[in-house]
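To start, the structure under review is shown below, and the notes come after it.
Note that this complex is displayed minus one protein chain, with the remaining chains in position.
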Amino acid sequence: MSINWFKYASPASFYPLAGKSIPWFLVCAALLSLFGLYWGFFETPDVLTEQKEYYRIIFVHVPAAWLSMWLYIVLVAWAVIGLVFNTRLSYMLAAAIAPTGAMFTFLSLWTGAFWGKTSWGTWWDWDPRMTSQLILLFLYVGYMALQSAIDETRRADRASALLAIVGLVLIPIIFWSINCPDPNQCAALHQRSSLKTVEANILTAMLIMALAFWSYSFGVIFMRLRNLILERERNSKWIKPLVEETS
Amino acid sequence: MTLSEFFSMNGYGFYVWSSFGMTALLMLGELILVKKHNRTILKRLRRIIRLQAEQETSL
Partner (left out) sequence: MFSTFLIILKRDLILAMRHKTDVLTTLFFFIIVVSLFPLGVGIEKSTLQQIAPGVVWIAALLASMLALERLFASDYADGTLEQMILTPQPLSILVLAKVLAHWLLTGLPLVLIAPLVGLQYHLPANSVVVMMLALLLGTPILSMIGAIGAALTLGLRGGGILISLLVLPLYIPVLIYGSGAIADSMLEGVTVRAYLQLLGAFLILALVFSPWATAAAVRISSE
């Protein structure tokens, strides 16, 4: 049995598939969030001392940061596929991902500021991680700005795809240079709790919340994708019956 | 944990709830915005189709 890899590469066939899956993703996200928040607030009291209730912020801060980075990678993956296979839908997916990715980046900065105020005493500190998140936000914004600055769709897609790829290639160098500004001796990395030292219950709650955010991302991104498909393919034959049937 | 303890988070309530609040605001807000955009697009497309149909019948 040969698989037709490109079966759902046509906007017309993916549109209904995306539509059916959105409610599942969103409901899943809501349930996972409830479960994760319950776990984070009520299953961890014996671990946290009375003073450290602000620790709860980590249940949205870390998942937001993870998603912001993961979504950028996925964006670039679709950009590459678009450039290689010249499939319209891939570019549309990349464009649909960007605002959600930027949102999570901003969220990680916002929650990070509150986290920093409580645990280090300052709203902002130029520590490598937060600075890297700031740069990531700039990369997302640059991608969206370039997309909107070019009127011609095809050129806009390909130009922003190239920009995103260049950004991804340079991210390790940028992050590394922020992390290690003195090549003679890499300054001790800011207090970094590696995942191994995080207590199991807290880690569980973080992971559940990350899954929740991920499921939410699928939902919102597919919703945005459907909007993009409607806008871009509005002159196609299959749009007309679809629009009429929803009225 | 009592309800009041839950809200005050041992004095850190402002920080914890500002974080969770912004999270909820942005995520729900995004959903609402995209949904609204969807309705606008469908409305516009319906209007275009209607106008095209009227044009064709009047020819």
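So that you can tell them apart, the chains are marked A and B in the order they are listed, and the count of residues begins at 1 in each.
Note that in this section contacts are C-beta pairs under 8 Å (C-beta built on N, C-alpha and C of every residue); 3 or more make two chains touch, one makes a residue touch a chain.
Since we're looking at a predicted model, the values are computed, not measured.
Trainee: Checking the contacts here: which visible chains does the omitted one touch?
Mentor: The chain that is not shown is in contact with A.
Trainee: For the chain left off this view, which of A:Met92, A:Leu139 or A:Val243 is in contact with it?
Mentor: Within the whole complex, the residue contacting the unshown chain is A:Leu139.
Trainee: Pick from A:Ser21, A:Asn86 or A:Ser177: which residue touches the chain that isn't shown?
Mentor: A:Ser177
Trainee: Consider the whole complex, including the chain that is not shown, and state which of A:Ala30, A:Ala77, A:Leu162 or A:Leu203 touches that chain.
Mentor: Among A:Ala30, A:Ala77, A:Leu162 or A:Leu203, only A:Leu162 touches the chain that is not shown.
Trainee: Residues of chain A in contact with the chain that isn't shown?
Mentor: 135, 138-139, 141-142, 145-146, 149-150, 154-155, 158-159, 162-163, 166-167, 169-170, 173-174, 176-178, 181-184
By definition in this document, only the chains that are shown with their structure count from here on.
Trainee: Can you list the chain B residues touching chain A in their complex?
Mentor: 1, 6, 9-12, 15-16, 18-20, 22-23, 26-27, 30-31, 34-35, 37-38, 41-42, 45-46, 48-49
Trainee: Show me the residue ranges of chain A that touch chain B in the complex, using the header's touch definition.
Mentor: That would be residues 26, 41-42, 45, 50-51, 53-54, 56-57, 60-61, 64, 99-100, 103, 106-107, 110-111, 114-115, 117-118, 216, 219-220, 223-224, 226-227, 230-231, 234, 239-240, 243-244, 246-247 of chain A.
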